[in-house]
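Of the protein chains in this complex, one is absent; all others appear in place.
Let's turn to chain A:
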Amino acid sequence: MKKAYVRFGLLLVLIFSLVACSGGEEGEKEVKKVDKTNKDVTIAVSATLTGMDPHDTNDTLSNSVQKTMIEGLVGFDEEMNVIPVLAESYESNEEATEFTFKLREGIEFHDGTPFNAEAVKVNFERVANPENGLKRQSLYGLIDTIEIISDYEVKFTLSEPFGAMLNTFAHPAGGIQSPKALEEFGKDVARHPVGTGPFKFVDWRPSEYLEVEKNGNYWKEGYPKVDKVTFKPVTENGSRVAMLQTGEADFIYPVPTEQVEALQGKDGIVVDSEPSIVVQYASLNTMKEPFNNPKVREALNLAVNKEAFIKVVLNGEADVLDSIIAPNVQYYEKQTPYGFDVEKAKELLKEAGYESGFKTTVWGGNSSTAVKAMEFLQQQLAQINVELEVLPMESGTLSDRIWSVENPADAEVGIYYGGWSPSTGDADWGIRPLIGGEAAFPPNSYNVSYYSNDKVNAGIAAALETANSDDRAAAYKIVQQEAWNDAPWIFLATTRTLAGKRDYIEGAYLLPDNSLSITEIEIKE
């Protein structure tokens, strides 16, 4: 018995010392060889899925999974250009009030219901009707009438011109579900998705996995090329990366920025890093002192080294932001970056009457990246004697103190650090909610710099009143120039999409809006 104690004690010491010593090896990325023999793919994602009804979803992740089963009339390609999907072709009138789609013929939903103009009408009438209480109602709320011209041709008439409508149709929320399923399941279609996509729904256990299988009847010849795809929510970054290393997952996203270097180039693993449409900025409350002074705003922009910001905060996985929207957003127009010039910044502050600097606060989310970003700003602005207090907040508090403020004069916010992803890929959704004048002030929308410039407001309105891309581009050109020069934000970065995969995976990629496309996924021999 005594000997047993001794042995046991030794064993424990051994285990603990093993655990203690192995700590240093965390940075070393060991990669298991994987022999892929089947055609099943496992994809590890960063959050739990919320629902499979595209009309009632507002997270990109759930949208991505929906897109494997449910398709829209139009969609996005790798660069967020609008491409035909279930529609063969489309046209609109010059005033952007009428949109006509010619539909592909001979397509069936997974339950055998034929896809036709009637199905399109049923879907958009469902999402656009406020009485249905669906989360994406506002995207399609301005659809006035839907006219079935023939079995395979359908015309939408809007109650007012909306130049960005085509992109709105391409948004995942415009997914067409089987009318039979909509009738049978009602709101429960969120758990019984039936579309026309390359994969059919099999099973979903919210905290464990969602499984889809090959749609043998898919309209795109030769696809899909795998039999089964399983999505697994793995929220912890380290665990998600480990799944790729062990081969338990074939594809993971996002790869945490701090792990990219350790994984990239390791035998059998590829990390894809591509520009996204997500912009990172620090908005300045232009109604409040000292940010109501354009010289102060310019000085703040000059005082921050954006390259260093990208290196320190985002581990290099980002690019310097050079307009109010990212390059992959439609009608983007490059502006001249402010550069990094502490002396000039000090000079400007002096001219503005803040020679000895000032004290202010930056608000933002409480994720470790947001906190790091705000601390970086704090350190940078200290160079021009601006003392920045960092105040990370939890989402509910942010919502109370920033987004729900009724009266602009009551807004306490000075600097807010945040990001924005215009999910329709159109300049309108990248610009209007953030700097679209009074109409976009909280609580209506997200103009937390309380910025209003008549030229910008007029440009935003003009661009919506036409479907002509040249006219729209011209309007957005002025909007971007004006906003850039007025600097309602400290312009920081556009992030990158980061996907990690086994080297035998092809045809799976992230779009600039961070949504996933796996229609063409295949396992290479």
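Going forward, a residue touches a chain if its C-beta (ideal position, glycine included) is under 8 Å from a C-beta of that chain, and two chains touch if they have at least 3 such contacts; residues count from 1.
What we mean here is this: contacts and distances are computed from a predicted model.
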Matching the hidden chain's UniProt record against "Thiolase C-terminal domain-containing protein", "Integral membrane protein", "Ferritin-like domain-containing protein" or "Glutathione transport system permease protein GsiC" returns "Glutathione transport system permease protein GsiC"
Missing-chain contact, candidates A:G112, A:G238 or A:G353, resolves to A:G238
Contact with the hidden chain, among A:P114, A:G141, A:G316 or A:P408, goes to A:G141
By the document's definition of touch, the residue of A:F185, A:F340, A:W403 or A:Y504 touching the omitted chain is A:W403
Those residues of chain A that touch the unshown chain are 1, 5-6, 8-10, 12-13, 16, 18-20, 22-23, 25-26, 30, 32, 48, 50-51, 56, 58-59, 130, 133-138, 141, 187, 190-191, 205-208, 232-236, 238-239, 242-243, 245-246, 248, 394-397, 399-400, 403-404, 420-421, 423, 429, 433, 443-446
